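Notes to accompany the following structure.
Our next item is chain A:
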Amino acid sequence: MTAFQIILMGLLIICAVSVSFSKNLLNAILIYMSFSLVMSMLWICLESPDLAITEAAVGAGITSVLFFVTLKKIHAIEASEPEEKEKGKDE
Partner candidate 1 sequence: MNFICNFPFFSILISLFSGTICSVLPAKAAKVVNRVVIAAVGVMSLILLLYLLSTGESFVYWMGHFPAPWGNEIRAGVLEAGMALFFCIIMYLSMAGGAHKLYGEVVESKHNLYYILVNLLLSSLLALVYTNDMFTAYVFVEINTISACGLIMIRQVGRTIEAAVRYMIMSLLGSGLLLFGLCIMYDLTGHLLMSNMKESVSLLMASGEYQIPLIVSVALMCVGLCIKSALFPFHAWLPDAYGYSTASSAAILSSLVSKGYIFLLIKIIYRVIGFDIFNSTRIIDVLFVFGLMGMIFGSISAIRENDIRRMIAFSSVAQIGYIYMGFGMGTQAGMVASIFHILSHAATKSLLFIAAIGLTDVSGGSRKFVDLTGAAYRNKWAGAAFMAGSLSMVGVPLFSGFISKLLFSQAAVQVEGKMLASLIVLGISTVLNAIYFMKTVIRIYTPARESGYSIVTFKDMKSYGIVLICFIVLNVILGVSSQPIVDMIEQGLAMFA
Partner candidate 2 sequence: MSKKRPAAEYQKTFAFRFFRWLSGAKDPYLGEVEMQPQEEYVPDPEAALRHEKEHDAILDKVYDPERNMEMKLFRKLYHATSILFCLFLIALLLVTISWLPAIGTVERPVNNEVAGRYIENGLEETGAVNIVAGMILDYRAFDTLGESHVLFVATITVLILLRLNKTEKNEAEVNDRRFEPKNDAILQLAATFLVPIIIIFGIYIILNGHLGPGGGFSGGAVIGAGLVLYLNAFGFQKTERFFTEKTYKWICFFSLSFYCLAKSYSFYTGANQLHSVIPKGTPGAILSSGLILPLNIAVGLVVACTIYAFYAMFRKGGF
């Protein structure tokens, strides 16, 4: 069990670092989603099923959906005003 925990924690750090360095916003959000999933697995290992359910529903579910809809909205704004397209954007 300890080895599994250590692997999960390693994954957490990898996810966190790659979020910081990813150039693409969509990728960053997906990586954050997997971060949450790993976190919820870790909570099962730590014997807190309440937290695991909540994190899976909230971190991987709701928060990511909110991120996606924000990104979508931003693209929509950008597309609806093409004359301002040259303004700086990461994607």
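Keep in mind that, in the parts below, contacts are C-beta pairs under 8 Å (C-beta built on N, C-alpha and C of every residue); 3 or more make two chains touch, one makes a residue touch a chain; residues count from 1.
Quick note on selection: all candidates are chains of the complex that A comes from, given by their letters.
Values in this document were obtained by computation on a predicted structure and should not be read as measured data.
Q: Check 1 or 2 against chain A and report the one that touches it in the complex.
A: None of the others touch chain A; the one that does is 2.
Q: So in the complex, the part of chain A that touches candidate 2 is made up of which residues?
A: Per the touch definition, chain A meets candidate 2 at residues 48-50, 52-54, 57-58, 61-62, 65-66, 69-70, 72-73, 75-76, 79-80.
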